[in-house]
Each structure stands twice: as structure tokens, then as C-alpha cells.
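Every protein chain but one is kept in place in this view of the complex.
Chain nomenclature is as follows: A, B, C and D, assigned in order of appearance, with residue numbering initiated at 1 for each chain independently.
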Amino acid sequence: MNGLWVSIVAMKMAALSEPVPWVAWFLWLFVGFAGLFPLLVAYIVWGERKVAARFQDRIGPNRVGPFGLLQSIADLVKLLFKEDFTPARADFLIHALAPVLMLISAMLSLAVIPFGFGSVSMRNDPVTGVLRPTLTGFSAVDLPSGVPYLIAVSSIASLGLFLAGWSSRNKYALLGSMRSVAQMVSYEIPQVLATVPIVLWSGTLSLTGILDRQVETGWYVLTPPGFMAFVIFMISSFAEVNRAPFDLPEAESELIAGFHLEYSSMRFGLFFLAEYMSMFAVCCICTTLFLGGGAIPFLAFPRGLLGGYVVVDLFLNLITILVFSLKVGLLIFLFFWVRATLPRMRVDRLMAFAWKLLIPLCLVNLLIAAIWFEIVIRPVAGRPDGPGFLQWWIGFGVTALLEVLAFFGAVWLYRQDSEHSLKTWRSSTGSKPSIIAWRSVPTKV
Amino acid sequence: MSQDVPLNWYLIVAACVFVIGLFGVMTRRNPIAVLMSIELMLNASNLNILAFWRLGTPNPGEAPLTGVVFTALVIAVAAAEVAVGIALILVCYRVWKSADVDRYDSMLG
Amino acid sequence: MLLLMLVSAGMLVAGLWEILIFREFGPMRGVFVQIAGAAVLCAVGTVLARNLIHSALYLVAFFFLVACLFIMLEAEFLAVMQVLVFIGAVAILLMFGIMLTQDVQGDQVEAHSVLRRLPAAIVAIGLFVMLAVAVQQRPDFSKARTERAAPSVAARERVLNQMPQELGLDLMQRWCLPFELVGLLLTASLVGAVALAQPVGSLSAGSDGTPSPGSLTETPEHLSREVAGGTHSSSRPDLVSP
Amino acid sequence: MPTVPVIPSVWPSSSEWFFLSPVLLMAFWGVLVLMLDVLVLRNRTLLSTRAKWLGLTSLVGALAALGLAVGLLWPGVLATDVLSANEEFFNGTIAFDAASALLQVVGIGFLVLVIGLSMTWVFTNEQGEYYALLFWSAVGMILMIEAEEFMTLFVALETMTISIYILTGLETGSKRSSEAALKYLIYGSAASALFLFGLSWVYGLTGTTRLAAVGRALVESRTVEGIGGQWTSGLALLLVLAGFGFKVASVPFHQWTPDVYEGAPAPVTAWIASGSKFASFIAMIKVLMLALGTWSVDTGHLQSPGWVVILSILAAVSMTYGNLAALGQQNFKRMLAYSSIAHSGYLLVGVVAIGVSSQRTEATGAVLYYLCTYGLATLGTFAVAAWLAHDVGSDQIDDLNGLGFRRPVPAFCLAILLLSLIGVPPLAGFFGKMLMFMEALNAGGNGGIALTWLVVVALLNSVVSAFYYVRVLKALYLRQPGPAIGKSFPSGVIWTLVIAAVATVGFGLNPTALLDPLGGAGISLLTSPEPASSGRPVDSNGITQSATVPENPAQTQVPVAPAPSASAR
Partner (left out) sequence: MILSRYLFIGMLLLFAIGFAVAPLVLIRIIAPRRPTPHKGQTVECGLETQGETWIRFRLQYYIFALLFVVFDVETVFLYPWAASYVSLGWYAFVEMMVFLAMLTVGLVYAWAIGALKWQ
């Protein structure tokens, strides 16, 4: 319930004037970031273990508390009491700094996400000056350049990863951390390029503005380029958070535990917490950018009301926060599901997948998004009502066709290259004795 | 809000960082450390440009965003320079097997 | 217990320090003095740190503090760009560079005799004194000129709160030539850096550095095999004369 | 006081893009050559055939760009009113007038010769990258020549220099080339950081980055004098000069020159010596004259010198150091490196002449003339250096022994070029120096700083330089041919040598052929386009800044009736 109370106070303060809303911020800090999110993350961990268990047809944690609800609290306490030692020659300060950096990057990105709709007020559209109802998203702070802020904050995590590996003075940890940093770095480009169409369509960089546009013109995931961007964003978010098919550093035989090899007790706990919190943050970003934040899918609920009369903020916020958390829950379940089913990708496949398939696909998707903009959004730019029915469907048809072409073209190019490398591999090994004698296909010299 | 920090304070800070960067370029022997010092100098110039843009008076008829575009371009140029710098250092290291600037002395006289 | 007291004492000192700074400088200036002071210290740290990774870390802290100064100058898209490009990408590149050239741990200690650094220090301090005097004597503009520049100042104030949109407009129209040139510069540096980082050495891999007479034309065995793509690996020295 | 509205930015019209066609073609051709090499030839053909094919395609591309540039110069093609320099190109970022059109041709001409040179000798496996980067550095060079604004100038300068850092280091196998590239990079980026800091200060003092507007702002706020009067402007001036000093290889910033000239592959050294120096000098003239004109000389008295006196000291020191150091050199390329430092000293005398002399445009014409002839001469000499490194294997001077007997034609061309570098009368080098020194002398006449001592030092240095050039001539003709001289001259080297020699003799015999167009170029170099769509800024004492040549600040400013001429475009 206290989440609700926060919304009322925050909105009242925001509506009053622009001075620094200290109360709202303190409430956000101590109720939201200190209480709600760690609790949420703890239960995501619990959820993961339960879901993973169900997939493997076992029950999962149910000893501690009803249905094992207190399991992650128990883990936390256990970790607190473990002895915390660092390798002898390790650089103590940086060794401790690494998990802190990872956690900071996860937390900072949560500050910008609009969990609900906040209050509704009539404001003029920056582009055309038309007076229309706009949302002030229920986010801790609404930055005018929100999307690049998110990307900048998530790139700090790769720095923390590198320091973790380097400071533990261990060859395997160093190798693991460099490899996972290379992976994170390679998958950050498709992630960023996937968000550019969203900014292109909504004209603003602030997440609240994007949310406002989605409420007006429908979710971006329903448009073909938007759907392709959603898929690319999800895939690269899997890699960005080192999960599922891309959790390469934790599991390689020669890397043992990758970068958090030398971390014990609570430092390892911090890494664990940081990983799950960044997963939660990525899911929230994805819902805001692609799935229209708190908007209810088919029922044009908020828009209908927006046009009509301003409903009590409390009720509006309650609904939208619930809808938002439902969507985030679905995405998190997708993370669990993928982790439980998909096998791990080999390093060179993983890298080639990013640079040779995702990035070309993103660039072409950007072109198609511009075409969608010209067909559907440009004619109605600035007018409060969304695009016409006919326009929308023409745009849908054209871009859907182009998306299919782009997808198969990219896949063909990618397969073309991997076969090519296979061919040269076979021909080059053919010329010198390969280790596995029976495998070498005699090639004509 | 930003008017009450005088322009001269920013200029003093930028000058101080620039001088430290110059000192670093002159004394450090490792080429990567020299590259870092050059990054310091470029960032100091960036700070200088932006301080003049925000707090200095523009020339009559000047575009509103001159300083910001200049800084954005300098950031891009600095990134490109570091990329090429480290490529050359790797080449040197591979050929010379040492990362000490003073030991590259094959062409004397 | 000792640690608990230590932590609380630290908090107390920090609180006192903040109050002192704020009373002495006022809120905004106090914040500026702290950020700028920390930035200068990080710059000194970058230059003086013995271990390369430590100086890289000081550099990252310096980049972050410069981003905070950009925010104080209300150019927040640039602050985000600075964090994204420098901390996200350039710092990682520098650290990889350190990893690839140092031994595994990158803590190759450099012996720095103070004597060697004295001349540089004198030049640096001299330049700083001249710059400080220059800052003091900076001429401000005549009254007429500031009035004539009023529309530009007004335009600048209006631009502040939708910086990315205005920046996009200007980059695409007014400064389209430097924009395309930066694209060319990025491609050139990418192509050049990847070409340089190719593992296969080039032709004149003369051991003593001076191109030995015969080596220029005849391609070393491993190169010609790679070059000839394995079809035929004869390394027949072919005199290049078009 | 009427406020000046913000100058609106407008999308450059198709005619403006048309004037940029040689630059666009070269950028595209770089991409084409790179893709041709990497996608088509890289793993399918032997290195030598690949190099030949790529060399030919890039030569074709460069010649096409040269044709386009010359086409733009053709009187009929270019709308004459556009060339009258009151047109604003790309919202003031570059100026396309007689100067840039002509200098573009010269720049691309250097590129063609360098490509011809680099076809003779396969020194790296990355051929495609080499030619692509050569094209892209040429694009940077030409935009640097035409830049009218600090931003375009800085980015173009960085494009050119970063491409040249990579070109120097492309011979990845050899120790010398990678060492030279790293030294060049470290010196270069430190100097460009200094340059940028100077630019940021000039931007701070005047509030704008456009060269013309900076010049007007400095004329307006007369309080900003030379170093003596004002610390701020003095320091900004010193920092900007440091940046240019490095690019131009004048004395305090010349440490990189010998190592880079010797370490880099010969075609790249030829490109640095001719192209990069050519563009740096022109950019220096534009910045010093258009933007920082008022800081050139401070009301005539010596103790508060503007950049005129600093440059003259730099010039004198560069000349003497360059010549004395070149005397003791055994390595041919190192000798050429020190001689290039000496020649940048002579050119600085020319720049000083522009700053001081009353007929500014003739002085600029003289400097441009000397730049062209010097560029051609260095190209020719480095062609021989390339041949030395390629066929003979080491570039010592006494490897040239007896070349006169075995290969009379190239030896004779080399002799002509060396004589022109000394400044022997009938050749172009002599006229270049003579014109520049005359401009410097007559400047002394009207009460400016007497530059006679500088010209005397310059003449002395020309005499000293004769010694080490003559030593090379002695090796050519008076020594017995060594065993190594036997291999034939590849055609690329022959072509470059012959073109350079013919041009040197041709422009020597009737210098007016090159001098008149360059004089015209001088005029338009010093006038800057007006922001067409904004009223003429009226400064405090009611004087409008017309687009005419900014007279020497020493003379008083003639009040002209304010004539707001908003020539709408």
C-alpha cells in the first residue's frame, strides 16, 4: 500500500511547481530503492529457482517458510556470515569496487523508468504546440535525455566486470572477465541500435515522452519494425546481463567461474544481486520502450479517459502500476524459460551472431523504421488523435514485407559466412595433418 | 541556476587539468599513459569550450548551439584518436617487444 | 565494534565538511568546488599513478566528474555522451590496450626519478601561472556588443531544455559538413586500426629493421600461403615491375 | 542598438554539393578501392598483381577527381557570381572561391603523383587500406584548405593527420615504420590538443567559431592587442601557433620530422612533405590573416609583438637549424627531412611578409607559388628516395654515386629539382624565394617592422643549403657508379620526376603563368564570405565590416556609412 501513498504525494508535489520535490525523492529512495526493489529482486531469485525446478520436474525450494518464500532471505543471511577473504596479492580496493560498480549501474537505470502513468495534465505538444493531455510518468525523475542515460549507465557495468577479473590476480578470472566484457560490449551495439527506432517514432528521448506517444499511437511492439527491434533488444539484453544462452563466462570448463571466481561470501552476493537487479531493470526498460508501460492492451482505457475527464490520480496509478508489473513479470518469466531450455552458445558463434547477424539486421531495421515513420506517423505528426486505420495497415503491410526480406537476407548472409569459414577451415586443415585424422577431407591441392 | 558559478572558475579548472595533462605527456614513458594524458588535455579543452558557450556571451548572430556541437565533435575525434593510438602501440609492441618509449631508438642521429 | 565507530565518525566528518563548504561558498558553488577539486585530484592521480590500471581508474573517475561539470553547465546530452563514449568505450579500450602490452597483471612499475621530471614540472607550473593570469585579465565584451548579441543569448536559453532535438537540427543542417567528415574520420580510424592490428606481419619483416635488399620483393612463406589462399603456396619471388 | 538576429541555417543547395564533387568523389573512391581489395582481390590473387590492380584503379580515381577539379575551374562551368566570394557555402563552414578551386587542383595533383609513386613499391600487405586512407587524407586536406570555421578546420585537420599516422605505420613489419608512426602520433596528438585549447580560448574571446566573424570581433574590441598588451590573447595566439608549428614542422616542434621522414615508407613521406605541409600552411595563413589579423602587429612598436615578430623569430631559427643539421647527414631521407624544416622556415618568412606588407594579395600569391614549387620538388626528390629504398635497399647518399652516367634522364631531373630547392635563378625555386623576400622587404618601407634582418638571414641560409644539395649533385655526376646502380627506374618514379622537373623549369621560365592565377587566389583567400542572410553587423562606432580585404590594422579604419545589404539567397 505504501507504494500508492508515494504516488499521491509525488504527484501533488510535481503538480505544484518545479522546486526540488525532496519528499518524493526521499520516499523513492527509502521506500522504493531501499525496500521495494531489493525485496522484488529477492523474490525474482526465488521465482527463478522455483520455475527452473518446475521445468526439471522437481519442486524447488520449499523448506524455508511456506512454499520456500523465505529461501532467498535465508541465502542472504547465510552469505552475511560466510568468511570474506580475498586472494593474497589482490588489489583490495578494486576487488571491492567491482561489485559496487555493477550494483550502481543496475540501480541507476531504475531511476528513470516510468512504472505507472503518474498524473495527467493538459500540455502543448513540443513539436506543434497543440494542447493535448500528456502524462507525467510515475518515475523517480524524468530526464529529457532518458534513453542515452540508460545506455550510458548500463555500459558502466562492463567496466565493473573487467575490474572484477583483473583485480583477482588470477589468469582464469582475467581471461573470463575479458571474454565476458567482449561479449557485453559486442551486444551493447544491437541493444542501442534497437532503441533508435523508438526514439525516431516518438521524437523525444525522455522515457515519459515515449510512454505518452505509445499510449496515443498504440504499442510500438505491434508494428513490424518495432517487433523486430523488440526481438533484437531482448536477445541483446540476455547477453548484456550474462544470462541464458550467453552465460558463457560462468560455465566454460577452462574458466571455472569466470570473473567472480575469487569472490566469496557477500561480495559474491553483491554480484548475484547486481545480476538479478540488472535483469529486472532490463525487463522494465523493455516494457516501457516496447510494450507501452502501464497501458492496458486492448481496452483503450487510459486514452479514452485521457480524452474525457481527468480521473482520480490514485486510481489511474494503481491500475497502471499493476499492468506494468504484470508485463515485467511476463518478461522475467521469459528469461527463466529461456535459461531453463536453451543450451549455451560457443564463443565464436556468440560473437559472430552479434556482429554478423544482429548489427546488420539492426541497421536495416532502422531504414524500415524510417519508412514506417514516413507512411504512418509523418502525416499525423502533432495531431492528438493517432494514425488513421487505412494508413496504419498500409504501413503494416509494407514494413512487414520488408522485415521478412531483411530477416531472411541477414540470415542468409550469416549462414553464407559461417559456411564460408567452414569451407576455408576444411580446405586449410586439409593441407596440413589435422588432429582428428578421419575428419580431414582430402581436398585437391 | 547555472549563473552563480562564475565563468572564470571553470576556466581555471580547465587550465589546471590541461597543464596536468601536458605534464603527463612530457614525463610518462609508457605510450598508453601518454595517450591517457592526451585524453586529459582534450577533455580540458572540451570543458573550456562548453564553459565559454554556456556562460560567455556569444557573437551577435551566432547560432545557439555552437559550443555543444564543437564539444560533440571533439569527443568523437578523441575516441577515434585513442583507437588508432592503441592500434599503433600494439604494432610497436609486437615489433619491439617492449612498451617503453625511450627504448625505441633505432633511428639515431 | 571498532569499525562501526569508524564508519559513524566518517559520516560525521563528511557532514561537517559539507556544512563548512556550503556556508563558505554557497550551495551551487560549494558543489562546483568539490567536483572540480576531485576532478583535478583524479587528473593528478592519472599522471602520477605507478600502476597503469590505477591511472586508468583515475581517468575513469575524471571522465565521470567532467560529466558532472557538463551537467552543471546544463549541457546534459553532452554529459550523457561523455559517460557513454569515454567511460563505456574508451576506458575499456585503454584497459584492453594495457592488458595486451603489459604482463598479465599490468602492474609494471615505472621508476620515476624526480630529477627527470623537474623540467617538465617547471614548464607545467609556468604555463599554469600564465593561464591563470590570462583568465584574470580576460576582457569582457562592450555593453553594445552584449546587447546586440541578445537574440543569440535568448536562443541559447530556449534551446536548453530540448537539447537533443535542437542538436539534431543543427547537426543535420548548419554543420552537416563537419558531421559527414566525422563519419569519414571514424571509418578511416576503424579501417586503419583494424588493418594495423592484423596478426600477419607485412612484407619487409627485416630483423634489424632496415629493409634487407632481397626481402622486399619475395613474400615470406607464411604470408604467401595466406595470401594465395592456399590454392598454390609457391613463394616464387616475383619482381614487381608493372 | 539594433540587435542582430540569429543567422538561420539552411540545407546546402544542390549547387553547393556540386562544388564539393571532387571531394565527394575521392571519399567514395577510397571506399571503392577498399571494397575492391577486400571483397574481390584479397584472397584470390598474388600480392603483386593485387597491388598493380589497386594502384591502377586508385590512379584512375585520382585523375577523375583532378579532372573534376579542373572542370570546376573552367570559366564557363562555374557561375561567375558564385566565385566573387560573397556567397556563403554550407552555412559558412567552407568557402568555395577562386582560391579553394585552384588550390584544390594543386592538392589533387600532389595526390595523383603520390599514388603514381606508391604503385612502384609493394611495402605492405594491406594495399586496399593504404590507397583508401590516402584518398581520405586527401579529402581531409582539401576541406582543411577550404575551411572557414574552427570546427571544420579541426575535424578536417584530424582526419588528415590520423589517416597519415596510420599510413606511416602500415609497413607493420618494419621496426622503423612502427616507431616513426608512434612518435608521430604522440607528437601529433599532443600538438593538436594544444591547438584545440588555443581554439577554445579564441572561441571564448570572440564568442564565435567563424574565421571572418572572429576577425571582425577582434577588430571591434580593439582592447585585445598582441602579447604585451593582453595575456589572454597572447596565450591563445601562442597555443594556436604551437598547433600550426607542429603541422608545419617549424623549429620548436620539429623533433618528429627526421624520424618520421626516414621511418615512413617513401610515398607516405612524399605525401607528408608535399600535401600535409601545403594544406597546413594555407590553413595557417587563413587563420592568422582572417581571424587573428589584429594580433599581427600591435601599433607598430616592437616591445608588444603580435604574431608577426614571433613568426619571424621562428622562421629565422627554423632556417638556420634545418640547414645546419642537414649538412652533416648521410641518409638521403634524413637530409630531405632537415631541408624540409629549412624550407618551412623560408615559407614562414613569406607568411610574415603577408602579415606586414601593404599589398597583401601579392604576398599571398608569392607564398602559394613557393608552396606549389616546393611541393613538386619534394615529390620528385622523394620519388628518387623511394627508388633508392626499393631497388638499392638502403637510402644513403653515397648509394647515388654515378647515377648520372647509368641513368642520365632521372639524374638530370633530380639535379634540376635540387637546384630549384637551392634557388638557382632560371628555376621556379629562385622566383619563389625572390618574390617572397621582395614582399618582406617592401613591407619594411611603410613603417612596419623592418624585416631586412630576416631577409638577410634567409639569403645566407639559401647559400648554406647549397652545400648539402651540391654534395648530392657531386655524388650523382662526379663519382664512379657503385655496384648497386643497375636496376631500371619504375615508371611511377620516372613520371613523377619528369613532371616535377618540367613544371619546375616551366614555371621558372615564365613564372607569371602560375603567379597570376595564384595572385587571384590570394585575393579570394583573404576575403571571407559574408553571412548572406543576416544584416551587416554594425560595430560600436558605426563602422560596417565590408567584405573587402581587412586592411592592415596599423592603418586607421576609414568610417564607412552602414549599408545593411541582406543579399537574400
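Couple of notes before you dig in:
One rule holds for everything that comes next: a residue touches a chain if its C-beta (ideal position, glycine included) is under 8 Å from a C-beta of that chain, and two chains touch if they have at least 3 such contacts.
Nothing here was measured: the structure is a model prediction, and the numbers come from that model.
Shown chains touched by the undisplayed chain in the intact complex: A, B, C, D. Note that of C:A61, C:A89, C:V123 or C:A150, the residue touching the chain absent from this view is C:A89. Of the options A:L135, A:A182 or A:I375, the residue whose C-beta touches the omitted chain is A:A182. One of A:P61, A:G118 or A:G203 touches the chain omitted from the figure, and that residue is A:G203. For chain D, the residues touching the absent chain in the complete assembly are 11, 31, 34-35, 38-39, 42, 129.
Along chain C, the points of touch with the absent chain fall at residues 1, 3-4, 7, 68, 71-72, 74, 76-77, 79, 81, 84-85, 88-90, 92-93, 96-97, 99-104, 160-161, 164-169, 171-173, 176, 179-180, 182-184, 186-187, 189-191, 193-195, 197-199. Counting the whole complex, the residues of chain B in touch with the unshown chain are 1-2, 72, 75-76, 79-80, 82-83, 86-87, 90, 93-94.
Going forward, only the chains that are shown with their structure count from here on.
If you average the CA atoms of chain A and of chain B, the two centres end up 34 Å from each other.
Centroids of chain B and chain D (each the mean of its C-alpha atoms) stand 25 Å apart.
Contacts with at least two other chains are made by residues 77, 81, 89, 96, 131, 135, 138, 141, 145, 148-149, 151-152, 155, 163, 170, 174-175, 178, 182, 185, 188-189, 192-193, 196, 201, 209, 229 of chain C. For chain D, the set of residues that touch two or more other chains comprises 3-6, 9, 151, 155, 158, 162, 165-166, 169, 172-176, 201, 204, 207, 217, 537.
For chain B in complex with chain C, the touching residues are 1-2, 4-5, 8-13, 15-24, 26-30, 32-33, 35-37, 39-40, 43, 46-47, 50-51, 53-55, 57-65, 67-69, 71-73, 75-84, 86-91, 93-94, 99, 106. Of all the residues in chain C, the ones that touch chain A in their complex are 53, 57, 60, 76-77, 80-81, 83-84, 87-89, 91-92, 95-96, 99, 104-106, 161-165, 229-230, 233. On the chain C side of its complex with chain D, the touching residues are 130-131, 133-135, 137-139, 141-142, 144-145, 147-152, 155, 169-170, 173-178, 181-182, 184-185, 187-189, 191-193, 195-196, 198, 200-206, 208-213, 216-217, 219, 223-224, 227-229, 238, 240-242.
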